[in-house]
Structures are given as C-alpha cells and as structure tokens.
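Rest of the complex left out; these chains stay put.
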Amino acid sequence: RFLLDAAACAPWLRPRPAETHKGHAGHLGVLAGSPGKTGAAALLCQGAAKAGAGLVTLFVPSGLNPIMEVKLTEVMTLPISQTLEGTASLEALEGILGFMEDKEAFAMGPGSSLQPETRELMRRLVTEIRCPAVLDADALTAVSEDPAVLSRAQAPLILTPHPGEMARLTGESTGTIQADRLGTASRFSEKHGVFLVLKGHRTVVAAPDGRLAVNGSGTPAMASGGMGDVLTGLIGAFLAQGFDPFEAACLGVYIHGAAAEEVHAAVATRGLLASEILPAIPIVIGRLERSP
Amino acid sequence: RFLLDAAACAPWLRPRPAETHKGHAGHLGVLAGSPGKTGAAALLCQGAAKAGAGLVTLFVPSGLNPIMEVKLTEVMTLPISQTLEGTASLEALEGILGFMEDKEAFAMGPGSSLQPETRELMRRLVTEIRCPAVLDADALTAVSEDPAVLSRAQAPLILTPHPGEMARLTGESTGTIQADRLGTASRFSEKHGVFLVLKGHRTVVAAPDGRLAVNGSGTPAMASGGMGDVLTGLIGAFLAQGFDPFEAACLGVYIHGAAAEEVHAAVATRGLLASEILPAIPIVIGRLERSP
C-alpha cells in the first residue's frame, strides 16, 4: 500500500501529444439525476469534462432534459424513457446499451433515485455494459440488494462508496468499516473482483489484484453535498481516456482532493461548493503533467 | 450588551477537524419562493451552502421546481403541493415535517408570498417543527397575525425582521421601533421566548435570556433586494452546524455584513447585488477560524 500524492500520480499522467483530437480523449456516457437531484448529474458531467474527457453524453429522464440542457453546455444530453416518478425507466436499457457500444466509459448513480425500476435498470447495466464503469451513490444502493451482480460484470467496475454505502454493501455497521478501512476495502475488492474507492478522510483505493492506496489530499471543507458527484466524473473521465481502472481511480481521488485544497485550503474549513473545485482540476492536472 | 465584531465572533467559530464529513455539517431544510420570487429562495439556499451547511434541501411549490433546479446545483429540491396561485400549500405540511424529522435546522419565509393558505402552513410549521428554525420575511408577516404561535414552538426560533416587519409583529409604528431598537428587540425576545434579529443599520441580536449584541459590520450598499435572504441562509447554516441559536444569529449577522464590506466597501456605496457577497462568506469565516 502506498500514499496517493503528487509523486505517486505524476508518472501516470503525461502531457497529451499535440495531435490529440476529441476522438482520442474518449466519450463518457453518464446515467444520473432525477427530480430534485439534477445538480448531481451536472456536477458529475462537468467534473468529467474538466478532467479531459473528449465528449460526455448524459442519459436523462426525458422530463428533466430541458433542465439539463440549461445547466450544461459542452456536455450533450440524450433524453430517455422515465418512470411515473420521473426517474430513469428500465425501458431505456436497450437504448443506453446501443449508444454505449462504441464508447469508452460509463458512470452512473448520482441523484438517480432509489425508485425500484431505476434500481433494476442500474443492476442490469452493471452486468450488460461492455465498457469500464464507475458506480456511485444510488447505483451502490441498487447493487447492495444483490451484490452478486458485481461478479457478472463484463468490464471493469469501480465502486465509490462512502462508509454508509459501504456498510450497505457489506452488511456490516459503519463503525466496523471505519475501524478497518483498509481491510474492508481490500476484502470487498478481491471478493467481488471490482475496484473500490472507500471515501472519507484518507480515502482508500483498492484493486482486486491487491494494489492499495491511501489518499493524502483533501480538506474538511469538502464535507458538503455534491463533492462525491464531481469525484465520480473525474474517475469516469480517466477511464474514458484509457487509463487502467486502478490508476483512473487513484488519479480521480488525488486530483479531487488537491483541487479542493487549491481553491479553498487557504480560505476556510467551511463553505466550499462542489462546483467551485472544477476550475482547479486542470491546474492540478497540469502540475502532474509537468512533473519530471 | 456587546459589539458584534471579529473579536466577539472568533471564539465561537473554530476550524473543523480533518475528519469532518457532510453528515457532521448538518442538513438545512428550507421553505421559500413563490412565482416571481424564486430569487429569494436561491439566495437563502446559496447563503447556507457558503456558510458551511453540509446539505441543503429546498421545499418548492411543484410548478417552480424546474426553475429552482436550474438556479441551484449543490442544493437539492423537493417539490411540494401548491395552491392555485402556485405558492406552498397546507397539504405539504406532513411531508415537510416527515422529511425534517432527522434534520438539524429549518428556515422559511423569503419569497413565500402572503397567500392565506401558505401563511397558515407557515404558522403550523412554527408550532410543529422539531428542530431550530429561522423565520424571515413572509413567515414573519404570517406570524404577525397571531404572535401567540411563537410560544407554542417546540424548538428554538430565530426571527429576523426589518423595522417594518417588527412593527407588524408588535403593533407599534416603525418610528417607535427605530427610536428604541435595543429595547424593542429585548422585550419581544423575552416576552415570546424567541431569538430576535432586528435588521437595519447596526442590527440588534437579542436572546430570551437577556444576551444582547449590536452589529458592527456592513455597508450602505447592502440596501438592495435579496440581502436579507442571504442572511437567513447564513443563520440557518450555523443552526444546522449545531451552534447555539444566539451564536448562530450573531455569526450570521456579523459575517453577512463583513462579507459585504469585503467585496464592496472599497468600491462604492451602491450597486452591490446580494449574490455577490456569497464568495466572500468563507473568506470572512476563515479569518475568524484562524483568529487566535
């Protein structure tokens, strides 16, 4: 196990060649958002764009499409069928899978809701999606009902639970998890063959092959709604750019915390909005790119 | 009685520990906004987020939900029943109370309208909400019709009237109130058992136990629409973070004025928008956190 800091991340993140075009930078598909929770979808997608994804497409329940078109500009939206509650419907499954066939990465869960049909859609996507995927928030709760779906996945999965979500995934108490964060993350990762990001102070990143990292970046001002959604976007963007899932997770986790430090550590331990770290993401990325 | 300045506020506001997560930072529920007055709701919620509330959820008349989803990103919304005029309906009472059961603080009134049913909803919330609450603007007018509801509250209340609203609450003239701001605030606070913030030049903060403070921060450029809504958000955020109501009110009042000075005192005595003080809130907070 090692400490995730600039020195650890820099070797992975090299400057792009001059010839890069948006096709090289990958296309990330995103399933996120429901009535009252569109901000989560926006933050995820913007985080991905600021971390270098070439293109980002958000699958959005059709009734929310006008909202998301206003909130997002560089990110494209694709309206999908919705349930009576206005959340993503299972009927959208084939459309999402079809669109994702030639795309590089997928992310889902933030603000998706716990509507039963939406949860079923997310579990189906876990097993049927063919590209690497990040699962966060409501997607984790959906998976908690049947963690066995994880082992039926066709492509690498990264899960990003906070301790409460981890407790739901393992059936243990939050206290037990927090008492052995490294062990919990490692065991879950190896048992289910997934990459695991256990969030919280000193976030842990675990790979099924035993690689294990502990994050050294961040500030207590990150204790606010929406921060996790941005992290999911970062990890998704690095997957889309072709990074190994463990490296993508580590880069996302380290850069997320370092960007928050960049904009707010000298300011205060409170009052940092998730969207405010977006401009600092390329600043941290650039510092890594230029490390010798 | 004492002067509210940085020296008075600093002992209350200590840096957060590194382990803070959004659950520690509190969840603020907000009832605000009606057709034509959605800006008030946005300013309140954004003020709360910038003052360190971990999560903020806005209860919004359902017809206005798309507007608020666009205006807000880190803040979540929860659409509620509405009256024919598009304002918050009494039918929303149980839903609000149920959602608020495990939340830390509540704020209501800005832009809520004076629709009779909405006023009744706000009076019912005054007596039935179980967490500390801030009452501002239209909630104060609603209470003015029956100030006795204040003594039936189950949790601490903070009222934030300007002199005109204070006049409505006491039945006196604005002139009488302005002639004895300290006495008016103290007497009302003690009589009704509520915390009182009497706004205006040199805002007064009074507690039912006799504590009394006079604010020293602010600028004449704060004489513009929406400033009070941001203040309500600040006070709500400090309540959500577990501060004593008198300290929460004092911190909100001082930081609000100091943030306005920070961004505009060197600029002009006119032309400061309420939203423009938001970025300065954590700057002022950080200065207090770092005071020895």
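Each chain gets a letter, A and B, in the order it is written, and its residues are counted from 1.
As a convention for this text, a residue touches a chain if its C-beta (ideal position, glycine included) is under 8 Å from a C-beta of that chain, and two chains touch if they have at least 3 such contacts.
In this text, all values refer to a predicted model and were calculated from it rather than measured experimentally.
Student: We see 2 chains here; how many are in the full complex?
Tutor: Shown in place are 2; the entire complex has 4 copies.
Quick note on the criterion: only the chains that are shown with their structure count from here on.
Student: Round to the nearest whole Å and give the separation of the Cα centres of subunit A and subunit B.
Tutor: The computed centroid separation for subunit A versus subunit B comes out at 34 Å.
Student: With touch defined as at the start, can you tell me which subunit A residues reach subunit B in the complex?
Tutor: Per the touch definition, subunit A meets subunit B at residues 35-39, 42-43, 64, 66-67, 70-71, 162, 164, 200-201, 220-221, 223-227, 264, 266-275.
Student: Provide the residue numbers of subunit B that touch subunit A in the complex, in ascending order.
Tutor: Its residues touching subunit A are 15-25, 49-56, 65-66, 69-70, 72-79, 241, 281-283, 285-286, 289.
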